[in-house]
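For reference, the structure is listed below as structure tokens.
All protein chains but one are shown at their positions in the complex.
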Amino acid sequence: MNFLGSHLLSVDQLSRDDLAHLSEVARKLQPVARREKVTRVLEGAVLASLFLEASTRTRLSFGAAFSRLGGSVLETVGLTFSSMAKGESIADTARVISGYADILAVRHPEAGSVAQFAQTSLVPVINAGDGAAEHPTQALLDIFTIEEEFAQRSRPVDGAHVLFVGDLKYGRTVHSLMKLLTLYRNMTFTLLAPEMLSMPDGVVGLAESRGHRVYPITRLPDDTMEVDVIYTTRIQRERLQGEQIEGYSRDYHVNRFFVDHMGGDATVIMHPLPRDATPGSNDLSVELDSDPRLAIFRQTDRGIPVRMALFSLILGVADSIESTFRDVRWHRLAANT
Amino acid sequence: MNFLGSHLLSVDQLSRDDLAHLSEVARKLQPVARREKVTRVLEGAVLASLFLEASTRTRLSFGAAFSRLGGSVLETVGLTFSSMAKGESIADTARVISGYADILAVRHPEAGSVAQFAQTSLVPVINAGDGAAEHPTQALLDIFTIEEEFAQRSRPVDGAHVLFVGDLKYGRTVHSLMKLLTLYRNMTFTLLAPEMLSMPDGVVGLAESRGHRVYPITRLPDDTMEVDVIYTTRIQRERLQGEQIEGYSRDYHVNRFFVDHMGGDATVIMHPLPRDATPGSNDLSVELDSDPRLAIFRQTDRGIPVRMALFSLILGVADSIESTFRDVRWHRLAANT
Partner (left out) sequence: MNFLGSHLLSVDQLSRDDLAHLSEVARKLQPVARREKVTRVLEGAVLASLFLEASTRTRLSFGAAFSRLGGSVLETVGLTFSSMAKGESIADTARVISGYADILAVRHPEAGSVAQFAQTSLVPVINAGDGAAEHPTQALLDIFTIEEEFAQRSRPVDGAHVLFVGDLKYGRTVHSLMKLLTLYRNMTFTLLAPEMLSMPDGVVGLAESRGHRVYPITRLPDDTMEVDVIYTTRIQRERLQGEQIEGYSRDYHVNRFFVDHMGGDATVIMHPLPRDATPGSNDLSVELDSDPRLAIFRQTDRGIPVRMALFSLILGVADSIESTFRDVRWHRLAANT
């Protein structure tokens, strides 16, 4: 796609070149994201951040990214706009708000509704999550994380073995990320999930049609493996029934035993967050928190440079941005870190 | 009125010279509102935007206008302040918040309460809507829209024929706008509404006392007419009873038939938005959306330059503002527009 002036609604819009381009710009913006450099390239621009469904961290990440480019952020949060509650169509709402802002980030609980926003918006719209359908910026920060982690290990992403584990049916992030990974060459995907929570056929078929190997399994293999990426998600236990719960912990609970069994020294452990810390949730174990292979916080941190890169490309300032950098003049970190 | 340092609480404060002055400044600020120019004239200033009653679009419009002048925006939204819930008086709340900000925009569900805010505020207060009473900035953007649309048609507003149609009893925007239009010369007002939703006597009397012609009617006339402005509002159908509903659609529903019957080639069609898109609402028809006479989106867009002009005049920067303009450096519009 040509990012300039475009809406980003779905990962289906993106080619491998697009991913490379975005990662290159995100890499250039890391000094800003890391608070070493300041830029004001978008000073005077306005982001309207419309979270018709609450998502605090995604909203704050978009807001921080736009603020660090020098722009101003206007937000609204809640199930409905007050005007929508009065019967206003999405077409009217989008047209009106797009008269105030330079770019919109929109989250909406219903699949397809962000695309409807884009139809009458005067300015570019970024999908910040539309129900179970898409969350493209999460997939992009996941790709950037894999790129960066592999680069640190001096390895190419092509040819990698990625294990997705957990709820692969309802987790939109795993669908979007696996779609983007099919743009690479010669991939192997192992999909570990209970039968009832398995990856949709469409995503599996896409990977196979592009020549990748896909191995859906329902239990932890007896033999050890050494995958390159373990990507796990929060399990919605409320959807599981009877027998699945029995063997759940050993088979799908990513803890030290799981990582020893399925990973190796160079394995990258990922999770889109939040992880469920309530007892018995069996989400990604905190016993891995000091394991350097655990990339989950580097992953969330990378949401900032990725979203900055996206804003920069869509608004056409990516090429000139480095010339606007200046040094940060304040103290950057907590004394206890 | 002298805008400098003043509260704007009611359209009753405004003379025709004030309207001309405000429109002149709004016109100067259009390049900023249209995202062709950037100004940072209010860099360092703070707007406190207190929406004690939710109104997403009005809040975002005030916020965008202040942001585009370079200022920072602090907001609170909700039925009450947490401090008001603890029994704090409006006098105390206003005094405290006015110690933080340079200007306040206040929406409140109760008539007269914004004027109470102004009494103890250290800084100017703009009424962003107080219940059924006033919403002066909406009336000002309506006036600016009429001025601009008429100027494009090379016609003066003096002598115009304005048709108000719909709920003329509860719609505060039509009251405020009609009051401001009485400041012009030789106007004709046709007021088309069911008996139970007719324009208040006070507004009609004001227009008549200033020498204008006022024709209240309850049904669509049999003969065609050619008014200069058709201004319609969302009907609160829940207030209508029995027989009125029968003839409602043909008489008060602004659609292609209505416009053909009452308008001409140069008629300006307006609506304060939101319009109710739910089936059977009979609000302004989407079949007019591609009609160039439909000014509703140009109307809402003009909220930005009008509110910028108001901030600039009240804070005393209107005269010097053009000298602070610089070019926008980013891409301005969606690729599909």
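For the reader, a short list of remarks on this structure follows.
We call the chains A and B, going by the order they appear; numbering starts again at 1 in every chain.
By definition in this document, contacts are C-beta pairs under 8 Å (C-beta built on N, C-alpha and C of every residue); 3 or more make two chains touch, one makes a residue touch a chain.
Just so we're clear, the structure is a prediction, and the values are computed from it rather than from any experiment.
Only one of B:Val38, B:Ile97 or B:Leu220 touches the chain withheld from this view, namely B:Ile97. Contact with the chain that does not appear here is found for just one residue of B:Glu24, B:Glu43 or B:Glu287, B:Glu43. Hidden from this view is one chain, which touches subunit B at 2, 4-7, 41-46, 48, 72, 74, 76, 81-84, 86-89, 92-93, 95-102, 118, 121-125, 314-317, 320. Where subunit A meets the chain that is not shown, the touching residues are 35, 38-40, 54-57, 59-61, 63-64, 67-68, 70, 73, 234, 273-278, 281, 283, 286, 297, 300-301, 304, 328-337.
Here, only the chains that are shown with their structure count from here on.
Here the CA centre of subunit A is 40 Å from the CA centre of subunit B.
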